[in-house]
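Pasting in a structure now, in structure tokens, and then I'll have a few things to ask.
For this view, one protein chain was removed and the others were kept in their places.
Note that the chains are named A and B in the order they appear, and that numbering of residues resets to 1 at the start of each chain.
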Amino acid sequence: MSAAQVATLSPEAVTIEERTPFQIVMTRFKRHRLAMVSMIVMIGIFLVTILAPYIATFEIQELSVNKYFVPWGTVDAETGRVHHMGTDNIGRDYFSRLIYAGRISLTVALLSVLISETIGVIVGAISGFFGGWIDSVLMRFVEFMLTIPQLPLLLIISSMILRDDQLIAIPDPILKFMGNILLLSPRDSRNAVLIVLVLAGFGWLSAAQLMRGTVLSLREQTFVEASRSLGASNFRIITRDMIPNAMAPIIVDASLGLAGYVVAEAALAFLGFGIQDPVPTWGNMLAASQQFMLDRPWLPLVPGLPIFICALAFNYIGDGLRDALDPRLKL
Amino acid sequence: MKNRILLILGLLVSVSMILSACGPAAPAEPVEVVVTQEVIVTEVVEVEREAFTTPHPILSDLKVRQALSYCTNKSDLLASVYPLTSEETRADLVMHTFIPRDHWAYAGDANVTIYAYDPDAGRALLDEAGWTLAEGATFRNNANGDELSLKFTTTSAAFRQTWAAIWEQQMADCGVRIVRLHAPASWWFGDTTGVARRDYELGAFAWVGQADPGGQTLYACDQIPFPNNGWEGQNAMGWCNEAASTNIKLANNTLVKDERIAAYAVTQAEFTKDIPSIPLFNRTETFAYNAGLSGIDPQPGEPYYTYNVSEWTLEGSDTIIMGFTQEPASLFTLVEDAFVAQLAYSLFRPNQSTGLNYDFQAQMVKQLPTIENGGTTNNDVEVAEGAKVVDANGEVVDLAPGVKVKNAAGEEVEFTGGTVVMKQLVSRFDLIDGLTWEDGTPVTEADLELGYKIACDPESGATSFITCDKTAAAEFSANGYVQTWLPGVQDPTYFLPVWPIYPAHQLGDVPAAQWATNPLVAESPLAYGPYKLVEWVKGEKMVFAANEFWPGGAPATPNIVIQIITPESQETLLLGGEIDILDSTSLVGLTETLVAAEGEGKIKTLVNPSATWEHIDISLFIR
Partner (left out) sequence: MTAYFIRRIFQMIVVLFISAIATYALLNLAPGGPLQGLRQIQQGGRFQITEDDIARIRAQFELDLSLQYRFTRWLVGWPTGPIVLGGTEYFSDVVVGCRKPVESEILNDEGQYETKVTGCKEVVYMKDLVGRRTSRGLLRGDFGLSWRLLRDRPVSDLIVSRLPKTIQLIGLSTLLSLLIGIPLGVYSAVRQYSKFDYFFTSLAFMGSAMPTFFFGIIMILLFSILPKDAGWPYVPAGLSESVRGYTIPLIGEVAAGSVKDRILHLVLPVAVLTLVQIAGWSRFVRASMLEVMRQDYVRTARAKGLSERVVILKHAFRNALIPFITIVVFTLPGLFSGAIITESIFAWPGMGRLYILALGDSDYPVAMAIFFILAVLTVIATLLRDVLYTMVDPRIRLS
């Protein structure tokens, strides 16, 4: 370029357009095609579950003894409604139950992940950063929690609830709120809240240990020393330096965790805990299909595929977010 | 711009979620029925009262119970749990009383009240009882505004989930709200929870039927469990009907079959009139086995289908493999009641009698000594004060003034002193000839005597000593024994062998307290039957080989193996040929895979009506 051309260039032409961090993240996220596709798929699934009362053709508890696994697309003789995905062994419409169940399973998984990761990050960061006796106490507590057997705990919670509905006090507003999201009565949503508490209550342990490990390596790095010499308080260092840099494995853990929680809810349904018949969740529909799995090997796919797709989608979104959020990755 | 669109989209999603949360109202909270009681508190802070004396506000009304029965469609319930069984088989399974319809003790359709499926009659009865259906409502209310809502408790097994869902719908059709609670089996059947503490309003489970109908502990008035009697008794419904109670006791304390039939008939008539519990249906015994297996012939009434195991043959193999989904915990059957343990035990120590077709046959004894064939005598004995007798209630007591006993004429009298003439049963049991232990030692009366000694020793760990308590004397001689019962014992199954057979030459000196932990008793007992236990690999298999000393000659198949499997793998293992037999402890009903495999000729299936029956108990009292 000649000197004359340089002189006529406006400042804006030379400098790079300033963008907010959010815009940077979004741009980088969009480059990850699979993540974008997954995001769209998830939005689609969310919409379907939100609109469940309008899309579903049957009620979740409507049953008929004579309809043993009717084929897909059968029309109900009396009312003319279509069983898009056929029925289960007592004539309940699979499709309607599936989309109502999606609401519950997704909400439970999302809330569990949110709560467990939040607690895990906070505990792990504190433990790793401060070290010393705080670290010892917290980590020993984590170990202790890891050694508590979860199944007997679930058994006991289950039996305590059986004896006395009011034993584990959950504030009514929370029950009503959960009930409205899940389209359940406050009584049924108690189970959902308890499941979230139990899953999150055990789930934060791995996140805490992971976070602690990462913080342990990070805290010795020079930029922390630099922050400290600038006079940053511990709180600021933890929130501004540690947590953002440690987010990558946490996000991977969270996305793996989401898939895990949906499957964990299925495992709990297996053992008879959690949300019970007639309220459908993907988990208890999957467990109920196990009886007929040899007869109809494709049957577990019906609730299993949504679990699978959601887990897959969350994984890809997590992957995309990890790439997008990495502070070291330049454009 | 693109970012803005994405932002708006995201906002839309979250707003719609929140809006939907404020959207259509969730189903209304069922109103709980509250019983208000006036409590007058005096100086004592804790107010105690008799438990279970207040009648249930809803269920104590007979009309409500009748309505529940009319609104129940038992064949639909059966169709939901046994969809692949034929309609005729299903129709045979419906029960109207606590005794199956093809049993000799059944009162007959004409003598009991049968509640055929009639929802209109049910609704009319509910209206009469004061539970009315408002316009457009699903569930009924009474004049106070309370909702007709009942709690239904049962286990979380898939079988129960299925029929409970159907029943809930049937009740909703009649305007009754059923709140289902599927509890873990450990809570429902636990020692201090669930049924044992009468912690239910409507409770469903299954009674395992015996060859003899029994029933005394279920329906007699003095068998109602209360806190102050240690919760003894199985009449958890709290049903006390004089006629029924007297007759069920009579049915279990008389030797004359016709008297028993008549007594059972009265009890069944009262049972169906009062409806303390809704009998639903018999379950089925389902068997699936290798198509090349022959000789297996389970019969109703006899739970141990191994009664003819020495006749089983498998084409092209010298080993038959049975699949157990539950491993026997111990082979000391005095202590271990589980069915799988008793079934494994029957392979090498066959039961002394069988109960095929609800009738009794001798197996290890020469004959079942009845009064008719002279093996038993029912003597008149004069009993003085202070002697041990069994009173009119079936309890073992010392004879004293005030005690009610049955005299020799069959009348109930109160003892006032002196003597009374009562009936005493004396039976002679003889072992069959040639019974020998697997090490060659013959089975003698010493083995029976050891059985008596251990079965009656409180340290052995046995669960029930009622037989020992009711025995006056047992004299062992000449490969048999004479059993003398206490005066007053008129047990209808008096002719069944009493004492187990244990190897005296091996275990005669071992103290009873050590028997349960002794591996020679719990893990590798000596055999006198067609097979002997050769090896028990814990968690995997139990291997049996032919016992060369078995008097019946060599069994048709020289080897039997019990393979321990899991419920999830049972069908694949049968179809894969790794096991040959699946019995009803593993199979709940036919599945399409089994039916299809039978069509292809790979396996055979068998469905028999079981003695186990499903019912819904109604708690007539609240605590």
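Operating definition for what follows: contacts are C-beta pairs under 8 Å (C-beta built on N, C-alpha and C of every residue); 3 or more make two chains touch, one makes a residue touch a chain.
All of these numbers come straight from a predicted model, not from anything done at the bench.
Touched by the hidden chain within the whole complex are the displayed chains A, B. Across A:Met26, A:Ile55 or A:Met139, the single residue that touches the chain missing here is A:Met139.
From the options B:Ile114, B:Ala400 or B:Ile466, the residue with contact to the unseen chain in the full assembly is B:Ile466. From the set B:Gln299, B:Ser330 or B:Asn378, the residue in touch with the chain omitted from the display is B:Ser330, counting the whole complex. Within the entire complex, the positions of subunit A that touch the omitted partner chain are 34, 131-132, 136, 139-140, 143-144, 146-149, 151-153, 155-156, 159, 166, 209-210, 213-214, 216-217, 220-221, 248-249, 252, 256, 259, 263, 266-267, 286, 290, 293-294, 297, 300-301, 304, 307-308, 311-312, 315-316, 319, 322, 326, 328-329. Although one chain is not drawn, its touching partners on subunit B can still be listed: residues 39, 46-51, 184-187, 189-197, 205, 207-210, 212, 214, 216-218, 227-232, 234, 252, 317, 319, 321, 327, 329-330, 332, 335-337, 458, 461, 463-467, 491-493, 496, 513, 516-517, 519, 522-523, 537-541, 543, 561, 563-569, 572-573, 575-578, 623.
Simple rule for what comes next: only the chains that are shown with their structure count from here on.
Taken in their complex, subunit A has these residues touching subunit B: 22-23, 26, 43, 46-47, 50, 53, 61, 63, 65-66, 68, 89-90, 155, 158-159, 162-163, 176-177, 179-181, 183-187, 272, 276-278, 288, 290-292, 294-296.
Remark: subunit B residues 3, 6, 9, 13, 16-17, 20-24, 26-30, 76, 79-80, 83, 156, 158, 161-162, 164-166, 168-169, 180-184, 186-187, 193, 199, 568, 571-572, 591-593, 596 touch subunit A in the complex.
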